[in-house]
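With one protein chain removed, the remaining protein chains of the complex are shown where they sit.
The chains carry the letters A, B and C, assigned in the order they are written, with residues numbered from 1 in each.
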C-alpha cells in the first residue's frame, strides 16, 4: 500500500455488488482495500469467490464485527441486507469516519415511511438526518460535504434520471406517471434460490412485486422533492434473462404540446456537465448492452404526438450506476477525487 | 392421406410462423398438408429447414405460384411478408376457397389507415370487407362463417385480450392507455440480419419503434370497436433475449374505485368459456415461460390502490397465440372442428 | 379415467424428470396418472409446480409412503435421488407390480462397483439381478419381459448409442476411448443451489467431475458387455448454458482403415428398425436443438483419415431420451403398447 492512499473497508463483500466494488476499486489509483467482510465466507479469499479478481488473492474475508474493523479503514462501503446497515452506519458515523451505505436503510428520510415499506423500525433517526441521498446529478454539492451517503436503489436511479429534467421543468403531468422497468437477474443478488436458478429464469420473462416494490417510496420521495409537491407513481419491475442491466420505460402526459427537439434540448442543458449521462440523439435507442460494466446511464427521449405523451427510456448497469459504480462516484466526490476516477473504462461488447 | 381429410397449403413455409403451422398441423388428425411454398428454399424438404419436423421429410417447398397450387388444397395459410398477401388472398377467395392470412394485409378495415402505416395501397377493397379479424374471443361467430381470416398480429393479440373486459365494461379511462410489450427474438422472423445475430441481442434489452410500430392501428381499431369510440394508445415494443413469447404490461386509470376481486370476476365471466385464456388467481404472475409452445394466453389483473390504476399483464407465445396457433384455432372454428384440436398439448418446461 | 387404462404412479414428481414424465404421459391415450409424490411439495398440485401442466390441476402431491400408494397404481416410475430407490423398487417388485427406476440404484449389476462409486451398500442383491438395463436399442426383448427397469443415465445413453455399432463390429480400439459430453443445465436437477443460479452459469462453460463422474461404471459396464471384454473409458462431462440436451463427441482409433460410407452403412443396418435413432447423412451435424423435447437421438459418424480416427457425435434431450422419454419408451415396450405412443411429437423450433 502506497502512503497516503485512502483505506477502504467493504462490509458485505461476497455478493454481486460487493464484488463489483472490489472490481472497480482494484483499478482505482488513490485507494486501497484493507478489509472485506462476509459471515458465510469468512476465511476465504476474495479470489476464491471471484475468480476474476486475482489482484485480491491475499485479501481474506473476515466476519462483520464493526468494532473490530473500524480502525482498519477511513471509508466504509456497506453492501449488507436491508435492516442490517442501520447500526453499523450509526457506529461508523459516530466514530468520525465516512460511510457509503448501499442498503435502503438511510434512503428514506421519513422514518415512518421506511418502517411501513421495510417492516423495520429505524433506530437512529438523528443519524438518518445526516444521510445524503447519493445521486450526484441531483445532490453533488451535498455529497461533497457528506459523511453518510445513502446510495440509491437500482430502479430509482434509472427512473429518477429519466424524469428529473421533465418534472423540474414542469413539462409533464405528475398525477399519472408509469415507470415500467426491466432488470437482469443479478438484481436478485448472489444467493441460493430455486426461483433464480438457470432453468427457471432462462427463456422466461415476467413482472413481479406489482404495485408494492420497496423502491416505490424512494422514487416518490425524490420525484416529489423535484416537483415540489407529492408525486405518486405506478412502478412495475420485470425480470429478464440477462445478467446485468435495467431498462426503464417511462410514460406521462405532457402538460402542453412539446416539440421533440425542445425537450431533448432541455435534457441536454440539464445534464450538460454530467460525466455519466449519455443523452442520446433524437431517435436513438438506449440498450442495456451499451452500458454493461460501466457507470453510464443512457437516456432517450421520445414524444408521442398522437397521444401527446412523454416517453423516456433509460439504460443502466444495475450493479454499476445502479449500485457499486454510483457508490464509487459518490466516494470520488466526497474525497475530492476526479469524479471519473476508475469509472471511465469502456464496457465489453459483445 | 386418409379420405376426407382437409387439404392444407402453407404459402411462405420457411419462416418461424410457417414452421410453427407445420409443427402443430403434423399432430392434427383431421387435416393433411399438401403443399408448402418458399421462393428461397424451393426444392428443399421441410425437414431440411426444420430438423424437428421429421414427419415432413417427403414434403418439398415449391415456388409461390398461387394459380399452380390452388387446386392442391382446400384451405390456405398465408405466412407471406406484408404487402405480398393482398393478391393471393383475393385470388383464393374468388376461387371459392378458404384462406387464413397471417400478414397485416387484411387486418385494417380502413384502407386509408392501412396505406398510411404500411406505405402500400390496398388493391382489393371489396375483398377486404369480407375479411374477419381472427381473434376468437371477440369474433367467434363471424369466424365460423368466414371465408377470409385476417389473423391478428402478435402484439395486438396480447394487448386486446388484456384490455377487452375492462373496456367493454367501461372500467378504465381510454383516453390514456399505456401498452408496454416485451417480445422474444423470434418475433423478428427467420432472416439474415446482423441486428438479430446472437452476439448483438444476447445480454441486451431495448425498446424499438417507439410511437410508430405498425401494430398500433390494429390495436386501436379493435379497442375502438370495443369502446364504441375512438381510442388512441401508447404502445412500446421491446426486444428481449429469449426465443419465444410476448409479455405485455398495460396501464390505465380506473374511472372509479374498483376492487381487485370484482375486476377479476368480470374478467372471469368474460372469458369463462374460452379454452385458451388462463385467467390467473389474484396475485399470480403471468410468465412467457408458462405458455411457451402453446396457444394459451395467461392474464393477470392488478389494482394499484395508491394511484387508482388498472394494470393487466398478459403472456402469450408470439408464434402460437400470437400467430400460428391462433391461425389454427381459427381454422378449427371455420371448419367446425373442436376448437382445441392439435392445440391442447402442454408446453415444455424447462 | 377410462376403464382399462394403465394406472401410473410417479414417485418423486416435483423435479424436472418427474415433470417430464407427467408432460409426456398427459398425452398418452392408454395410461392415467393416479398418484404423484413429493416430500417437499406434498399438498400442492402438479400445476402449482408446473404451470405448463394444466391438465393436472386436480392431481396433488402426496408424501412418498410406498406402502400407502402401492394399491393406487399398476406401474411405478421412480424419480428419486440415488440410494432412495433401493427399498421402494424391491417393495414394488415383491408385491408383483412393475417399476421403472430412473435412479442409478439398479443400473450397476455388480453391487461392489455400485458401492465403490455411489458410497452406498446395495441391500437387495437378489432383486438387483432381476433388473433390466433399459436401453431398448440393446435390450428390447429383455425389456418386454421385465418387471424392473433400471432406466439408463443421461450421459450413458448418448455414449452407448454412439459406440454400440462400432464396438459390436470390432471397428475401433477399445483400449483408448474418449467420451467428451456437454450437457444443458437441467441435468443438475431442479434445486436451490447457488452454483446453478442464472448469473453463475449464464455466459459460462466448464468441465466437471473429470475422471470420476458416477456415470463411468455404467458406461463401462455396457460397452464391456458389447465388446465381450473389459473396456475402460475417458469420460468428461461439461456444463453449458442451455436448458436441455447433451451432445457427446466420441473418439477412438480405428483398428483398420475404414471408409466413411461403410461405417455409416454399418450404423444404418444396426439401427434400421429403431424408431428413435436418427442416423444423419454423411457430413450432417447433430445438434441438441434438433431433439429438444423429443425422445430422438441424432447420431453423426465421421472419419478422420489423417489420423485414422473414429469420431461419433450424438445429441439427445437429457430429460427425454436421457431420462423420462426413454422411461416411457420402456413402459410402452413392457406393456406391449406401440413403442412410439406419446413420444412421436415434433420438438419446438426455435
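Convention: contacts are C-beta pairs under 8 Å (C-beta built on N, C-alpha and C of every residue); 3 or more make two chains touch, one makes a residue touch a chain.
Note that the structure is a prediction, hence the values are computed from the model and not measured.
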| item | value |
| --- | --- |
| Chain not shown: contacting residue from B:71, B:112, B:129 or B:191 | B:191 |
| Of C:49, C:247 or C:263, the residue in touch with the unshown chain | C:247 |
| Touch criterion as defined above, residue of C:60, C:224 or C:287 at the omitted chain | C:287 |
| Contact partner of the left-out chain, one of B:165, B:217 or B:241 | B:241 |
| Interface with the unshown chain - residue positions in chain B | 16, 185-186, 190-194, 196-203, 241-243 |
| Chain C residues touching the omitted chain (full complex) | 176, 178, 180, 182, 184, 199-200, 202-208, 210-211, 232-234, 236, 238, 240-245, 247, 249, 251, 253, 285-289, 292, 300, 302-307, 309, 311, 313, 315, 350 |
| Residues of chain A in contact with the chain not shown | 16, 19, 23, 26-27, 50-55, 186, 203, 243-244, 278, 287, 289-294, 296, 345-350 |
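Assume only the chains that are shown with their structure count from here on.
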| item | value |
| --- | --- |
| Whole-Å gap between the CA centroids of chain B and chain C | 37 |
| Whole-Å separation of chain centres (CA-atom averages), chain A against chain B | 39 |
| Whole-Å gap separating chain A and chain C, where each centre is the average of the chain's CA atoms | 46 |
| Multi-partner residues of chain A (at least 2 other chains) | 199-200, 202-203, 241-243 |
